[in-house]
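My questions will all concern the structure given below.
Missing here is one protein chain; the remaining ones are kept as they sit in the complex.
Chains here go by letter, A and B, matching the order in which they are written, and residues are numbered from 1 within each.
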Amino acid sequence: MLSNLGDGFLIAMTWQNLLLALMGCFLGTLMGALPGLGPANGVAILIPIAFSLGLGPTASLILLTSVYYGAMYGGRISSILLNIPGDEPAMMTCLDGYPMARQGLAGEALTLSGIASFVGAFFATWGLVLLAPQLVKIALLFGPAEYFVLFTLAFATLGGISSTNQAKSAFAAALGLGIAMIGSDSQTGSQRFTFGEIHLYDGIDFLIAIVGLFALSEVFIFLEHHKGGAVGNSGAMKIGRIMPDWPMVRRCIPTMGRGTVIGFIAGVLPGAGASLGSFLAYSVERSTVDPDNKTFGKGDPRGVAAPEAGNNAASGGALVPMLALGVPGSGTTAVLLAVLLQLNITPGPLLFQKNPDIVWGLIAALFIGNVMLLLMNIPMVGLFTRVLLVPTRILMPVVAMISFVGIYSITGSTFDVMLMVGFGLMGWVLRKLDVPMVPIILGILLGNEMEVNMRRAMTISDGDWSIFVGSPLAIVLWVVAIAGFLAPIVVGRVLRRKQAALSDEIAEGD
Amino acid sequence: MSDRIFGAVGLALGIFYLWAATIIPDSFMSDVVGPRAFPYIVGAIICICAIIFLILPDPDPVWPGLRDLAEIIFAGAVMFLYGWALSPAGFVVPTVFATAYLTWRLGTPPLWSLVTGAATSVGIYVVFHLVLGLSLAKGPWGF
Partner (left out) sequence: MTFKTTFAAAAVLMTALLPVGAQAEFKAENPQCIAPSNPGGGWDYICRTTAKYLFDLGLIDDAMQVTNMSGGGGGVAFAHVTKERNEDNNLIVAASMSTSARIAQGIYEGATKESVHWLATFGAEYGAIAVDADSEYQSLNQIMDAIKADPRSVGIAGGSSVGGYDHIKPMLLAQAAGVEDVTKLKYVAFSGGGEAMTGLLSGSVQALSGDLSEMLGFLESGDIRIVAILSPERLSGHPDIPTAKEQGYDVIGANWRGLYMPAGASDEAKEFWKNAIQTMTESDAFQADLKAASIEPFNNFGADMDAYAAKTIEDVRTLSKEIGIIQ
């Protein structure tokens, strides 16, 4: 196996390929950092370039996987600096990354998240090398019923993540799920909630929602706080140091470990993907090290390390079902699968035997891309943090415009641009009312898969609801879900009594 | 009070959603659960949460005054207009004005706003269209 990997490196380590990897990493980071463009679009955009350059299979894969990993790294940058996720898996990084930046720890947050990204991706790639055949078995343990319970688990553990009011989290999740239902029903083809509007037939792209709810509502918040030129509180944001001190890193090592494992498993499950990986990594970390919600959400470095390790590990894990079963576990792997098919390589159980050069070349490319990204990202932290020196009155409009362009260039529809403005206004109102944004996005992202799996399970069981507790795995997932749902309520109640004496110190609404 | 209004709006939304779910057309054949079951569950959760807001409202947030509210509504309108203007006028020109408006309202002097608008517009055009090769709106002038 290791000799295979060695061969892979021999294939991948040419000057041309290294150059392509460098370019891919850079472009990927750029696209990941721009709100509205995520890894899936990044790869999709570069496919025609790869083919028109006439690159061979290995070289194309190196370029595109570098873009993929680059975008996973890049997404965190705008999360931390602007509170706007660059792509959907980076959503969770906002929760603690942005508060860190506001405390003048932007450089540390960026470096730490870069290291966490590296750890997640690096070990996930090893997982891919060593465990791919066995991991497929895990993916096959999950039938439709188990998927449904897994999604339920994700929503159940939402409580308390970004709102103090459980009902508001639940409302936000339901709102997201409701939005996900819009469009053609994938099972029967019936139109749902489209009211004859053809733009809605394809459903509402989560990118529109994510950019509207995060980026544009942020612009509205700034407008509201601006009074005659002096802009809110962010004019004097400090950059601080770049390297986090050793105790901070050391404190995050177990966090990265947990995030990597959870993210990797979520990635291996097709249909769960990187967003669920980073989400679960964050919420598990929070309930492990901070059950009483003292530091998470207020700039805890572990709240940055966990989701970043999680989402990068998930992106490695997602390659397992893609390569071994031909089933993409996320939007990005779907695009990578398309690339393989275009190169006339059909992923499936025999890929490792039939095209070892491709598989090991790809894996070597992942390692190279990863190391390159780590080396590239840490010196660039200083550059990124300069963004904070741009006055908000200029930065925010530019961010808004980039968001518009990101959406327009993908969908080519002005309807979507206007819809995004609608989401922005809605996001502003909901933020005023302390309704969290994260569950809305999660609902839109997971809604269709959740419903479809419920319906598949019900078809299999002939309408018998007991299928959802029909396997030991499903029951375990239920137990975790119920515990995750009840814990914040119980712990919260006890704590509120205890904390009644302590003053309500932090009143930041974000 | 805010939460009570929010609850009422949420309840109305939930009821509307449930109604809209009842009119989902049936296909000639369906699976066991059908296309309506899940939307019913979602609609019910929306209604339950809305009722909770009505009964147990949180303390009110600080709402902006009329002037700031108008500011936000105007900014929203400008963005809508921007989206609408993209197809007839292309990418570059509307972007200059939309960016300039927002920068101006956030407290930049008017002339500098225009400069920022132009720089942003051209910058995005170069990076997205010329370097990354994304398709942007093409107006009568081709940009």
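Everything that follows uses one rule, which is that a residue touches a chain if its C-beta (ideal position, glycine included) is under 8 Å from a C-beta of that chain, and two chains touch if they have at least 3 such contacts.
Predicted model, so just to flag it, every value in this text is computed and none were measured.
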{"item": "Touch criterion as defined above, residue of A:76, A:286, A:431 or A:456 at the omitted chain", "value": "A:456"}
{"item": "Touch with the omitted chain, as defined above, among A:141, A:375, A:469 or A:483", "value": "A:141"}
{"item": "Listed residues A:83, A:191 or A:377, member touching the removed chain", "value": "A:191"}
{"item": "Residues of subunit A (touch criterion as defined above) contacting the omitted chain", "value": "47-49, 51-54, 139-144, 183-189, 191, 198, 201-203, 270, 321, 325-328, 334-335, 337-338, 341-342, 344, 346, 348-351, 452, 456, 459-460, 462"}
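Assume only the chains that are shown with their structure count from here on.
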{"item": "Euclidean distance of C-alpha centroids - subunit A vs subunit B, Å", "value": "22"}
{"item": "Touch list for subunit B against partner subunit A, complex", "value": "2-3, 6, 10, 17, 20-21, 24-27, 29-35, 37-39, 42-43, 45-46, 49-50, 52-53, 56, 58, 61, 63-64, 68, 71-72, 75-76, 79-80, 82-84, 86-87, 91, 95, 98-99, 102-103, 105-108, 116, 120-121, 124, 128, 132-137"}
{"item": "Contact footprint of subunit B on subunit A as seen in their complex", "value": "27, 31, 45, 48-49, 165, 167-168, 170-171, 173-175, 177-178, 181, 185, 187-193, 195, 216, 219-220, 222-224, 226, 228-231, 392-394, 396-398, 400-402, 404-405, 408-410, 412, 414, 417-418, 420-421, 424-425, 428, 432-434, 450-451, 454-456, 458-459, 462-463, 509"}
